[in-house]
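Structure incoming, see below.
Just one protein chain is left out here, and the rest sit where they should.
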Amino acid sequence: MPFLQNAWYMAGWADEIEPGQMIHRKLLDQPIVFFRRTDGQLAALHDRCPHRFVPLHLGTLKGDAIECGYHGLQFDCTGRCVVNPHSSTIPAAARVKPFAVAEKDGIAWIWMGEADEARHDLLPDFSRLHAAPLNAASRGYLWTDCNYKLVADNVMDLSHADFLHADSVGGGAFTSAKTRVEEHGDDVHITWECRHDSAPPAYDRLMPRPGQPVNFHTEVRWRAPGIMHLDIAITPQEDPGSEGLRTDNAHIVTPETESTTHYFFWLTRRFQVDDEEINSRRQAIMYNAFSNQDKPMLSEQQRAMGTDDLFGLGPVLLPGDAGAVRARRKLEQRIRDECAAASRPAAGAPRVARA
Amino acid sequence: MPFLQNAWYMAGWADEIEPGQMIHRKLLDQPIVFFRRTDGQLAALHDRCPHRFVPLHLGTLKGDAIECGYHGLQFDCTGRCVVNPHSSTIPAAARVKPFAVAEKDGIAWIWMGEADEARHDLLPDFSRLHAAPLNAASRGYLWTDCNYKLVADNVMDLSHADFLHADSVGGGAFTSAKTRVEEHGDDVHITWECRHDSAPPAYDRLMPRPGQPVNFHTEVRWRAPGIMHLDIAITPQEDPGSEGLRTDNAHIVTPETESTTHYFFWLTRRFQVDDEEINSRRQAIMYNAFSNQDKPMLSEQQRAMGTDDLFGLGPVLLPGDAGAVRARRKLEQRIRDECAAASRPAAGAPRVARA
Partner (left out) sequence: MPFLQNAWYMAGWADEIEPGQMIHRKLLDQPIVFFRRTDGQLAALHDRCPHRFVPLHLGTLKGDAIECGYHGLQFDCTGRCVVNPHSSTIPAAARVKPFAVAEKDGIAWIWMGEADEARHDLLPDFSRLHAAPLNAASRGYLWTDCNYKLVADNVMDLSHADFLHADSVGGGAFTSAKTRVEEHGDDVHITWECRHDSAPPAYDRLMPRPGQPVNFHTEVRWRAPGIMHLDIAITPQEDPGSEGLRTDNAHIVTPETESTTHYFFWLTRRFQVDDEEINSRRQAIMYNAFSNQDKPMLSEQQRAMGTDDLFGLGPVLLPGDAGAVRARRKLEQRIRDECAAASRPAAGAPRVARA
């Protein structure tokens, strides 16, 4: 299945792209080079010189342009060739595809469709996470060798936590919870709610009184292609009106290729926000869970599935799949719509009547 | 060419599968998980959860069942789902393919066809090897990067020993021997017999009087898919009635994939059966021959042949190929029969007349 083109994808953390430097990353199977203009604005180009096809990131940044490292053509941030050292003219075909990019909430976003059709009004909002104090936030990145939809499924079916992460963020709460799946426009929201005899192990020690029954509430809000908020609230049953433990998290996946994924996660919390030790312990626990538990499982899942489509393999479906299946259907519908639009003649284009 | 399904394959040494543990191995391109029931009996399942296709061996053994490590479905040793923690019902489709397994003579055998059609009467007999005293036996395993039929050819055309293993088990005896190939039902027997001026180097030092002429007799008994007995008898010509040096060996190959093989070998001898040093020296010699002489040759042979069929490449055939060619023909015929049977309507099935 092709990738959704007309959408914002997370390209990386904004501060990964430092002034005067290029970084390159493959997204949706396309090599892309990122840099900052001299005014600090982000820019992104297809990472391929139209002369001999070498990556532009092997060249040199000259002001707002990249000089190709092989024969010195220069391309500005709109992809136009602005210097040809070998001739007084610039070949008309010497153009590189530019991408619309945006920096928001500390994230570098890229619109993979036509740059001039980028919908800046649709940029995701992670301002709450961005506002978290230094010691209440941590970020991470995992290159994951599976299709991006498998990572999204993983986040959208949190019942797996009770088995794969039983020692940390599981503990039975998800399995015993009532799950609700709702569509809000283009988004899918999944809620797990239950009363449980204690908080999951990784949270229990942080409760006012460990080992006591809690009210447990978790919500995932998915948006295509794979942008997810994950909010957790755990409150003591004996003090249901209290703030309890609340965390606001982001799980964002961007396809590298059909079978590999850039997985970004961002963890913030609203309790004891200045406690550096809690922060680093939480980071360590989550990093361990993602890299030593989720990632090997996802990687083996991908190996087993190969290039087959999930539904084509006829999976047994369980109640926990409801949200992820809804999201997949929405994503697939948008991709089909996009493909159909691409093959439709543009308005006003001449049509040939078939007699 | 597909693999023969209705046959016993060696899955491993029985003691590789320890109580309370799972081991997983790919056989005939299928991932399989092995474990022991609480009563000690072997069990084997397709190593793939029908929910999200992750390997079951990443889960946990719970009594006679495996709990999937991702979302906790449990499957017993017949492949039936016995626990679904997410619902009060168990989806009818939640089934894993079970395999018939048998433990005999210290070997774990698996029947790759339908479990309930497994022919226990056809289990190979290695009781003589199993009965060998501790210091008269050694076993080995080599993962080999070639098709299993190339390893079988290697054992069935022992004339190679005179060239590839000239310094150990060759020495000219095979090349000068009279070879006889006979079919015994489904089996192929190959015999090499000659009078030679001395025993092969690895045996000569063990003869009563080294450097003396010997009668040399070797027999390979092949059974599909790749199960071979190899018996050697070397007796001094000056004392032809003596027992001489006799060894009984097994060479058993199980396809991992079309181009990789699990190669098991088991070496026993009937002389000086309590001599630990002879045993370990023999093991070292053979292991060196297999891993440093046969394996690289087989690996290069596979690289050269690629996915081509041996006969499709039009090989020059030599006298030594007779047995291996006979065995290949028998194996191919059985596979063709099996494929034909699979595509025939079952007895009593409705037939549609073609007018």
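As written, the chains take the letters A and B, and residue 1 is the first residue of each chain.
Here is the rule we use: contacts are C-beta pairs under 8 Å (C-beta built on N, C-alpha and C of every residue); 3 or more make two chains touch, one makes a residue touch a chain.
Remember, predicted model here, so these are calculated numbers, not experimental data.
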item: Touching the absent chain when the full complex is considered, from B:Thr175, B:Ser198, B:Thr235 or B:Asn279; value: B:Thr175
item: Contact partner of the left-out chain, one of A:Tyr70, A:Phe271 or A:Tyr287; value: A:Tyr70
item: Options B:Ala92, B:Ala304 or B:Ala340, residue touching the unrepresented chain; value: B:Ala304
item: Identified contact with the non-displayed chain, of B:Ser159, B:Thr235 or B:Asn249; value: B:Ser159
item: Chain B residues that touch the omitted chain in the full complex; value: 153, 157, 159-160, 162-164, 175, 296-297, 300-301, 304-305, 313-320
item: Interface with the unshown chain - residue positions in chain A; value: 31, 48, 50-55, 58, 67-73, 84-87, 91, 93-94
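Heads up, the rule we're going with is that only the chains that are shown with their structure count from here on.
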item: Centroid spacing, where centroids are CA-atom means, of chain A and chain B in whole angstrom; value: 48
